[in-house]
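For this view, one protein chain was removed and the others were kept in their places.
Labels A and B are assigned to the chains in the order they are written; within every chain, residues are numbered from 1.
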Amino acid sequence: MNLSLPYLSLLIAIPTFGAVFVGLLRNSNEDQVRKIGVFFSLITAVLAILMAVNYDQSANNVMQFVETYTWIPALGTSFALGVDGISLTLILLAAILVPVVLIAGWKESEGQRGSVRQYVVLTLVTEAMMVGVFAATDVFLFYVFFEAILIPMYILIGRFGGARASYAAVKFLLYSIVGGLLMLVSLIGLWVISKEQFGAGTFDWFALQDLQIDGPTQNWLFLGFFIAFAIKAPLFPFHTWLPDAAGEATPGSATLLVGVLDKIGTFGMIRYLLPLFPLAVDYFRPVIIVMCLVGIIYGALLAIGQSDIKRLIAYTSVSHFGFIALGIFAYTSQGLSGASLYMINHGFSTAALFLIAGFMISRRGSRYIEDFGGVAKVAPLLAGTFLLAGLSSLALPGMSSFVSEFLVLTGTFTRYPVPAIIATIGIVLAALYILLMIQRTMTGEPSDEVRSTVGELTTREKFAITPVIAIILVLGFFPQIVLNVVNPTIERVMILVGATDPLPTQGDNK
Amino acid sequence: MELNNFILLSAILFSIGAVGVLVRRNAIVVFMSVEMMLNAANLAFVTFAKANGSIDGQVIAFFVMVVAAAEVVVGLSIIVSIFRTRRTASIDEASLLKF
Partner (left out) sequence: MTAYAWLLVALPLAGAAVLLLGGKRTNAWGHLLGTAMSLGSFGVGVATLIEMLAKTAEERETIIHLWDWIVVGTFHVPVALQLDQLSISFVLLITGVGSLIHIYSIGYMAHDENRRKFFAYLNLFIAAMLVLVLANNYMLLYVGWEGVGLASYLLIGFWIHKPSAATAAKKAFVVNRVGDVGLSLAVMLMFTAFGTVTFGEVNAAAESASTQTATWIGLALLLAACGKSAQFPLQSWLLDAMEGPTPVSALIHAATMVTAGVYLIARSHAIYDIAPIAQTAVIVIGGITLIMGAIIGTAKDDIKKGLAGSTMSQIGYMILGVGLGPVGYVFALFHLITHGFFKAGMFLGAGSVMHGMHDDVNMRHYGNLRTAMKITYATFGMGFLAIIGIPPFAGFWSKDEIIRAAFSHSPLTGIVTLIGAGITAFYMTRMMAMTFFGTARWQDDVHPHESPKSMTIPMMILSIGSAFGGMLLLFVANIESWLEPVVGFEHAHGGPDSSVLIPVTLTIVAIGAMMGWVQYAKREVPLLAPTDVSIFTKAARADLYGDTFNEAVFMRPGQYLTRSLVYVDNKVVDGVVNGTAGLVGVVAAQLRRTQTGFVRSYALVMVLGVVVIGAIAAIVGMA
């Protein structure tokens, strides 16, 4: 199919329209609202897949499906959209996960402070903004989406979450806003410099790459962006909002939050930090790599120590984000491609973990590991899928996450052997935190409460979780599906930052 | 020389008004003191307008009068309604808007 549509505008417009439509709908019951929401998200997903099919892997242009509309000429900013390999796959991730989340979390918006209608509207708005944030090629537009997405997410956490939801939501909001404001300062700095150098200020991502910025200035501008992204991603020590937010949010919102929203941070590192501030990246690289390593091990150790399933999953993500950032700042094509692939894989495997944990939690009415035990005996399929999701999280070969984790490690090793060796400790700890959780929740004799409350997966739940697991397995054996799209973009980034892969140390010349 | 006198008068009026606001408790009197400060400012405006041969200062003086008139209407009605409910016009009694 070779359709040339304004895909990106449509991908933003359709969920937005869906949100408005659902919001204005009168005389409809909760089921209808949800079905309409799923309908709109499915259209978006189909359109995103269509876009991916039409994406030309061999094309030389940096961005495809480029659209530019006049927005605020006085500021030198325009409504400019476009995708490269990385953002394409991330948009696809978001578009696939939203219908999955809506179907899997069919009941989780009931009986909350907010209404089901609000839940659907907010989820769709979040989806539109996620597409926007990945598709923006204007830095100012990116910033607007970056900040605006906090609003629906804040309400989703605060109004639909657990007992301490409002604390978690405010924490999430404050953290993100602090980062966002620092980024705004750097953004203004960039604009001022572009005005000095070009005569007219601009926020255009392409034009900004041509700026000649001296080292110290780059460092300051870099810090503004980096802290924003490090909070979003989140890297140690900016991570403490994540366990609270993901723990209190509904499993569906937690999936979107950790699976997609947090990727804005790591995406931003590749898209904005590397090309715009190469000198500063070099300057800060040692510090960042240490942060990543601490995050990998610290997050894993904390995951082992958790008693709350959702917080545990959140801490595993802290560890995984350490891996992703490590791959990015290793500056090798394996590291960067691995990190890009990791973003996708982590999205799906976290989705599987959160959603299946959500199924268990909604049955048992408790988030605590100690309240489970013996689930495998009463609900073998539920236990099996949870195990599979866990294995994906611990990067078992055959699962997609293995490929990305290994690429990150290899890419890091070729340039920085010692950090890579330290990072491998994370592999062992991953096995511990997942298998301990599996052992405590799934094995043993089920208690009476578990026996009476935890039932097998329903058809709806199977329907929601099957595509996610299928993707995890398929990408495990055929990761080139994603890598073929990502690799050209990574090559360009490598050229842009002037990095080359280290050559084999022992070639034929020895 | 003449100018200085006007400015001096303006300053004296303003100070009287300011002291009145600070030391008096009766809302009506405080209000009158505020009006006195406004008019002191008006006097200064007009004086400088005359001195500069420009009409700007006089225009602003008119603005101030109009705004003051409007403000009197609102302010007096607030004072009256406070008096009706509390049987007092002391501004120290009306201290509910605090931490």
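One rule holds for everything that comes next: a contact is a pair of C-beta atoms (placed from the backbone, for glycine too) under 8 Å apart; a residue touches a chain by one contact, two chains touch by 3 or more.
It should be emphasised that the depicted structure is a prediction, and the values quoted were computed from it without experimental measurement.
Asks: Please identify which of the visible chains the hidden chain touches across the whole complex.
Replies: A, B
Asks: One chain is left out of this view; which of A:66, A:177, A:279 or A:435 touches it in the full complex?
Replies: Checking the options A:66, A:177, A:279 or A:435, the one contacting the hidden chain is A:435.
Asks: Among A:62, A:182, A:396 or A:496, which one is in touch with the chain left out?
Replies: Residue touching the absent chain, from the options given: A:396.
Asks: In the whole complex, what residues of subunit B lie against the chain that is missing from view?
Replies: So the residues of subunit B touching the unseen chain are 18, 21-23, 25, 30, 91-92, 94-99.
Asks: Could you list which residues of subunit A touch the chain missing from the display?
Replies: Against the missing chain, subunit A presents residues 171, 174-175, 237, 239-241, 298, 301-302, 304-306, 332-334, 337-338, 374, 376-377, 381, 384, 391, 396-398, 402-403, 406-407, 409-411, 413-414, 417, 420-421, 424-425, 427-428, 431-432, 435-436, 438-439, 442-445, 477-480, 483, 487, 490, 501-508, 510.
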